[in-house]
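Let me give you the structure first, and then I'll get to my questions.
Only one protein chain is missing; all other protein chains are in place.
What follows is chain A.
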């Protein structure tokens, strides 16, 4: 049985995200080189490396929301590309939705993922099918909501969201990009997964792994 989804989980989630992004850095750069400006992997790695630095040096945040807010502020100031304001807004809205809860229930988790998705949509003004992060976050939010309604545990809600996000990212491959730098390429954007959708799946998968590693 996975541990509870508390501040320690949120911290593990962010550390795991930083680790995975560092591992996948080159792959994300390659994806973004194909259809963008080749900076997504580097920018995100820089951002989450800065997050690690803050987690190591500053006082530990007291709630999951405080962890996510610190991540949001750090990403916005350090990422540089579109992922900065997009993920920054996502984590900030996610943090706001949690309030001062110390432990996150399944339904709250679904609300949190939906809030993150709404933040990305509000900031980037993309719709499903535009070949963006939204194509990972929308199925993730929907799957999380369904799982929570059906009585799943928090860890199961996360797993459902991550699985849907990955499927959504894979499904961006045949799409024509309609937002961001990739949209300038038109039909040449076909045949590559969207790097933002892929990194979104990585982030949600890291949340699942962090939940599995919890203390009993």
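Heads up, the rule we're going with is that contacts are C-beta pairs under 8 Å (C-beta built on N, C-alpha and C of every residue); 3 or more make two chains touch, one makes a residue touch a chain; residues count from 1.
Operating definition for what follows: contacts and distances are computed from a predicted model.
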Original post:
Which name from "Hydantoinase/oxoprolinase family protein", "ABC transporter substrate-binding protein", "Phosphocarrier protein HPr" or "Spore coat protein" does UniProt give the chain that's left off?
Top reply: "Phosphocarrier protein HPr"
**OP:** Pick out which of A:79, A:157, A:175 or A:208 touches the chain that's been left out of the picture.
**Re:** A:79
Subject >> Contact residue for the chain not shown (choose from A:24, A:39 or A:118) >> reply: A:39
Subject >> Residue numbers in chain A that touch the chain omitted from display >> reply: 39, 43, 46, 50, 76-82, 84-86, 88-89, 123-124, 179-181
